[in-house]
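Every protein chain but one is kept in place in this view of the complex.
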Amino acid sequence: MPVLANLTYDTAHLLDAGMLVLSFALLYQRRLFGVLKIYAMQAVLLAAAAAWQAHAQDAPQLYITAATALVFKGAVIPIALHRIIVRLDIHRAIETALGIGPTLVVGVALVSLSILLVLPVTAASAALTRESLASALSIVLLGLLMMITRRNAVSQVVGFMSLENGLILAAVGVKGMPLVVELSIAFEVMVAFIIFGIFFFHIRERFDTLDVHDIERFRGERS
Amino acid sequence: MLSALSVGLGLYALAFGTGLAGRRLLAAVYLLSALAGATIAIAALRVLIAAGPAEVATLPLGLPWLGAHLRIDALSAFFLLVVNFAATLISVYGLEYGSHDAEPRRVLPFYPLFLIGMNLVLVADDAFAFLVSWETMSVASWLLVLATHRQDETRSAALLYLVMASLGTGALIFAFGILAGESGSYGFAAMRAAPITGGKAAVVFALALMGAGSKAGIVPLHVWLPPAHSAAPSHVSALMSGIMTKVALYGLVRILFDLTGPPPWWWGVVVLAVGAITALLGVLYAVMQHDLKRLLAYHTVENIGIVVIGLGFALAFRANRLDGLAALALVAALLHVFNHAMFKSLLFLGAGAVQVATSERDMERLGGLIRTMPRTAFTFLIGSVAISALPPFNGFVSEWLTFQAIIRGSELPQWLLKFEVPIVGAMLALAAALAAVCFVKVVGVVFLGRPRSPQAAEAREVGNTMVAPMAGFALVCTLVGVLPMILIDILRPVIALLLPGSGPALAGSSLLWLVPLGADRSSYSGLIVIAAVAILATVLVAAIHRFASNRLRRSPAWDCGFPDTRTETEYTAGSFAQPIRRVFGTTVFAARERVHMPAPGETHAASFEVTLKDPAWEGLYRPTATAVSFLADRLNVVQFQTIRRYLTLMFAALVALLLIVAVSQ
Partner (left out) sequence: MTTSLLDLVQLILVLALAPLLTGIVRKVKARLLGRRGPTLIQPYRDLLRLLRKEVVLAPSASWLFRVIPYTTFAAIWLAAAIVPTFTTGLMTSRIADLIALVALLGSARFGLALAGMDVGTSFGGIGSSREMMIASLAEPAMLMVTFTVALLVRSTSLPHISEFMLTHAVGIRISLLLGLISLAMVAIAENARIPVDNPATHLELTMVHEAMVLEYSGRHLALIEAASMVKLLLYLSLIVAMFLPWGMGIELPLGWAALGIGLGAYAAKLMVGAVLLGVFETAIAKMRVFRVAEFLGGAFLLGILAAIFLYVSEGL
């Protein structure tokens, strides 16, 4: 039986790498609901990574980050986006600016770039930190790639949110980083505003107005 | 060895003289060439087995203060063996094939001249002799390409070949010029004693890669190769593809490994990248072809890429002082040089046989030849399995060794190399797999199935003097595939020469077992594999025929209940390549498929059109040609000046030169 040596490092490595693989899976997807599911999985992995770092660094405030990530990003946001898409009948196939194959190739090049950049620069730090930073930078770059190669507003927002996942991963990965919890809650609020923004954009597309009074006039007919 | 070499060259010269006489003495020309080739090949083999010191000679030819230096060391001997062994068999093939030439006076004298040029390149020990022999080789092969000069495509192929060969020789002249400037003399011995470093080394590297590489066929300098190799007569194509490209690689190896001194690590990066791109693009081009000889020529490009990958690894490992691994990579590269010469010659000779039997080169008009040309088909099949790098033949052994170098490439310390190695490995794996796809297509469309044209249906097997060389090549492919250590033992002195102090390559191997890096890392035994498969298959045949059933009945093909015996329903080469074209063609070749349907009421047939664009041509050559034309148009104004203006120009040039001399004092 393989001896589970160096469990701390191995588990953190596993969770970070899992998030990176899910970033690639986000780029591979052709269906909007698939993108939401994978984003939810990435948020769950982020929560697990934050919780594990809380355990490994002995920093209990990171448990709050884990909880907010799990509840807000793993459940609330995906469900909300799901309902927006269904209600406003948003187009569900994803159109890409670059084919899926070339996008994945660029993704691999970006990951190599992050590793070639981070590893030599952080030579003095602990192995766990360096590796978290490399993964986090990769996830940020892949999130940016997703934003620029998608023509659909919802998938661009999901790309932005996965970028933000990467930033939070970097924040929890560095030992002794201050204000992590405050940082993560600030991000949640920003994301909530962005989602509201989409919501309003599509309502205006649909009804040509954002006036609640006008929209309420439709309520009787719709139900 | 020198005596044997002079005997051989004398015989070649005699063949050249005989060739001037014309068709009547055709047999004499080819027989003399075969004899010459055999003499030199046997002598070279003895030199390699004896592994003695190099033999040197100086002839009072050429430049008065230089003479012509000749030197036969292990590297020269190995390439002499490859060139002349293949030349012997190809000359025997030429006995019957040459009688089908329309204009033998255009082929017979230049064939031995070509061989003389190649042999002299391999033994030249100073820049002048090297370049003169190189040019002889180029010009002789150019004249051979023009043998079918009445066809348009031959003329354009020859023009392109001439331009590219001139550019290549120009690059080599500059490279040798820099090396001579550094060492003070044109002789290779002086260049070896004065290793070159820094910026000058980089320039020499680039020029050597361009010069020797364009003759070998690396992308993007390969554009001359397919038209020229397909326009030439088949036995000349075999010489050009199988042998001349190897002489070009000899030039590259000689310059990069012997004359310039220890390489920096980034040479490995560049050479690996060039090799991988060449291999992959070469095979992708090949899959799209349906002209048999062009397809084989593009496969030459691919295999040159594979050899260059091995050379790149050797450079990278050597720069990092991993000499044992460098030896492994160099063995892989040189073994592939030999293997490719063998199976490429075999395949071109087979294509020649098909052309003689059916007068067709287009695969879409062939088919079913396995019944009418069984011996050609069998040897061609062996060549196809060998070039697809599949066990138990020789192509697999050299690719396997290259993959072993790739697996160990992760030990290279530079991060750029660390990331490049798996990418190169993946590209090589893809290229090898696509080569198999391509040759299933070739064998399936040309030899299997049903004939697609009357010429294919009426083909007849070619004579023994054409089949025997093909069988000889096939036998060598099989032997090297199952007992590769025989050849690797012969390579040991070459490795010791180029990588001194690396120890015996593949130390743990024996006759039966190929163990490149250690028994617990990897091992392969070709003989046991083929013996086991043969025994199992025989046991199965015997058991099933005895205990189950051996009845057989002929009946129309099932074809899912819709039998259609028209040959138009057979799969064509274009249809076979369609999945690959769909996956890779749209990005690499801008492939477009269009169907032209007739409007209702029109009576002409529907047609299907596939357009492919060559990325090297569109990206590099067309813009360059346009730029050159533009410049030439602008400079054309110089043609129409008055006498006074011309005198002014000459005066200005003279004054400028005097100024330069004055300033640099």
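As written, the chains take the letters A and B, and residue 1 is the first residue of each chain.
Everything below uses one rule, namely that a residue touches a chain if its C-beta (ideal position, glycine included) is under 8 Å from a C-beta of that chain, and two chains touch if they have at least 3 such contacts.
These numbers were taken from a predicted model, which means no experiment stands behind them.
Touch with the chain omitted from the figure is made, among B:59, B:102, B:193 or B:541, by B:541. Here the missing chain is touched by one residue of B:139, B:173 or B:370, and it is B:370.
Residue B:400 is the one among B:30, B:134 or B:400 that touches the chain missing from this view. Interface note for the absent chain: among A:11, A:96 or A:156, the touching residue is A:11. The missing chain lies against chain A, touching residues 1-7, 10-11, 13-14, 17-18, 20-21, 24, 28, 100-101, 104, 108, 111-112, 115, 119, 127, 130-131, 134. Considering the complete assembly, chain B touches the hidden chain via residues 367-368, 370-371, 381, 385, 388-392, 396, 400, 403-404, 406-407, 410, 418-419, 422, 425-430, 432-434, 436-437, 439-441, 443-445, 448-450, 519-525, 528-529, 532-534, 536-537, 540-541, 544, 548-560, 567, 569-571, 575-580, 582-583.
By definition in this document, only the chains that are shown with their structure count from here on.
By the touch criterion given at the top, residues 415-416, 419, 587 of chain B touch chain A in their complex. Listed in rising order, the residues of chain A touching chain B in the complex are 99, 101-102, 112, 116, 119-120.
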